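Here the complex is missing a single protein chain, while all its other protein chains stay put.
Moving on to subunit A:
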């Protein structure tokens, strides 16, 4: 069980995460929703300690995560994998090596400086890639893949960490709808088949409803909704998103559906 207790993060006066208390049962798939700037990314980065809290605690099975330092902190990051909106792969390395980076925490100085991974690890990486339908790209440079493929490579890398928790910060925000669906399905399969807890920041409500057991709604750093997806009413959704509600609520909020709004703009210039 992962528990956030009154977790707070301030940036020069701005409380990006403001006294958040939440508990996550192992094996849950949780969608974190909220308008831009609500503090979703900040919260996820606090959980795997890419960023340090300014207040409150994070506890996982008796381990005080918020107090970890040095090796223990790195071991925690290995247990708690993270994937990013921009994938954050090393573009110049091949796909297989990118996936193998998930094993770094288990390596000493010499083997990692030389980039030596064992055949067992390579097999593990290939299996993970195969699982995500990417085994044939193993020797390709990571930056030659499409966005959706890169995100799946990032998931394979996360799987090599053999994590208990998978954090995903807007994993589909840079993807087209079809790739977004593939990635979300991969996340859900991992959650169901391997029992890994998935904490996923999502921009849109419908994605969260479609894939998550539980939804946490954030607004201005605070949790304003926490419950099963079905229990989220329109009124509550409106409260989470505030003025951005219409944007987030409407189905298929993609860049293409924004196009008409842009096209309307020239109408301001009167045809003479």
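Assume a residue touches a chain if its C-beta (ideal position, glycine included) is under 8 Å from a C-beta of that chain, and two chains touch if they have at least 3 such contacts; residues count from 1.
Criterion: contacts and distances are computed from a predicted model.
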Can you work out the missing subunit's protein name as recorded in UniProt? Choose among "Glutamate synthase (NADPH/NADH) small chain", "Elongation factor 4", "Phosphonate ABC transporter, permease protein PhnE" or "Pyruvate ferredoxin oxidoreductase".
"Phosphonate ABC transporter, permease protein PhnE"
Touching the left-out chain: which of A:97, A:149, A:179 or A:197?
A:97
Identify the residue among A:54, A:105 or A:220 that touches the chain left out of the display.
A:105
Which positions on subunit A touch the chain that was left off?
48, 50, 71, 74-79, 81-82, 84, 86-94, 97, 101-102, 104-105, 107, 109, 112-113, 115, 139-141, 154, 157-158, 161
